[in-house]
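Could you have a look at this structure, given as structure tokens, before my questions?
Only one protein chain is missing; all other protein chains are in place.
Up next, chain A:
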Amino acid sequence: MTKDQLIMGIETSCDETAVAIIKNGREILANIVASQIESHKRFGGVVPEIASRHHVEQITLVLEEALSQAKVDMKELDAIAVTAGPGLVGALLIGVNAAKALAFANNIPLIGVHHIAGHIYANRLVAEMKFPLLALVVSGGHTELVYMKEHGYFEVIGETRDDAAGEAYDKVARTLNLPYPGGPHIDRLAHEGKATIKLPRAWLEEGSYDFSFSGLKSAVINVVHNAQQRGGEIVPEELAASFQESVIDVLVTKTQKAVKEYGVKQVLLAGGVAANKGLRAKLSAVFADSDVELVIPPLSLCTDNAAMIAAAGSVMYEKGQRAGLTLNGDPGLEITIHNQNRG
């Protein structure tokens, strides 16, 4: 019998300090997330300097909790996987340097993981991946369609040209005076209203899998502005529903097209916006009667966490990919370059 593989994941790319330990790439032994959301609420968004300060406060506490919950000793770990980018540079540096210190002090291999690769691999904690597959990544910072023909191979076939979907959600929420973070509030309101307001969908040029949400965001702001000038009333539920319908329509239609063109066996939903009920429902409906398997992770694995980083790290570990002690946080790390460099 071969020994179990134990990987620690560390994630500090934004405002969550997270450490996880997973067994054999798919089984979560501990998944600790210390959220800073309460601290950033008063500023209406994540303040990078404050995020970095909180990470330093939390890091060893979260490490200790993860080890004790997993009942694993540091020395038993096969590797430490850490988010190397993209993200807030000052925040990334805390996780990266903690990981390097652990790797050196305990003589354990170190692996640098791309944050989006992590989001995609969160799915492997739910269902085994079947290649080729397509991942729809939707979060505050990302909107991407990623094609994977095998483990560790990431090809971005479509991405946003301006705002990420999550960003558009937050901005529309602000226009409606909803508290930060606004995404979940829009989702909730959308379910209470009907999509009665005509809003644009940016399909871009024929055959493109890219996205654009800035036009939609402006259209929403215009609707609100015009109503105010006319002294009219905006029904927030209707506006939220109309906005959400437009976003989901574009995301799901482009995903469907890509699924056909690339002939994939599986569709994975990834990223914080994967928590969106409207998006989950529409995707489930669209792929209900098809041969393509749709995987949607539970909410706790959609938002930033370290189990997903460990899951991606597990596959990279198997492939022999290692980082040295010069590993740095890279706020603009590219998933494809990451793939080539470490391949």
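By our rule, contacts are C-beta pairs under 8 Å (C-beta built on N, C-alpha and C of every residue); 3 or more make two chains touch, one makes a residue touch a chain; residues count from 1.
Everything that follows uses one rule, which is that contacts and distances are computed from a predicted model.
Trainee: Which choice in "NADH-quinone oxidoreductase subunit B", "Gcp-like domain-containing protein", "3-isopropylmalate dehydratase large subunit" or "Integration host factor subunit beta" gives the name that UniProt lists for the one chain left out?
Mentor: "Gcp-like domain-containing protein"
Trainee: Kindly state which of the options A:52, A:143, A:175 or A:212 is in contact with the chain not pictured.
Mentor: Once the missing chain is taken into account, the touching residue is A:52.
Trainee: Provide the residue numbers of chain A that touch the chain removed from this figure.
Mentor: 42-43, 47, 49-50, 52-53, 55-57, 59-61, 63-64, 74, 90, 93-94, 96-98, 100-102, 104-107, 324-329
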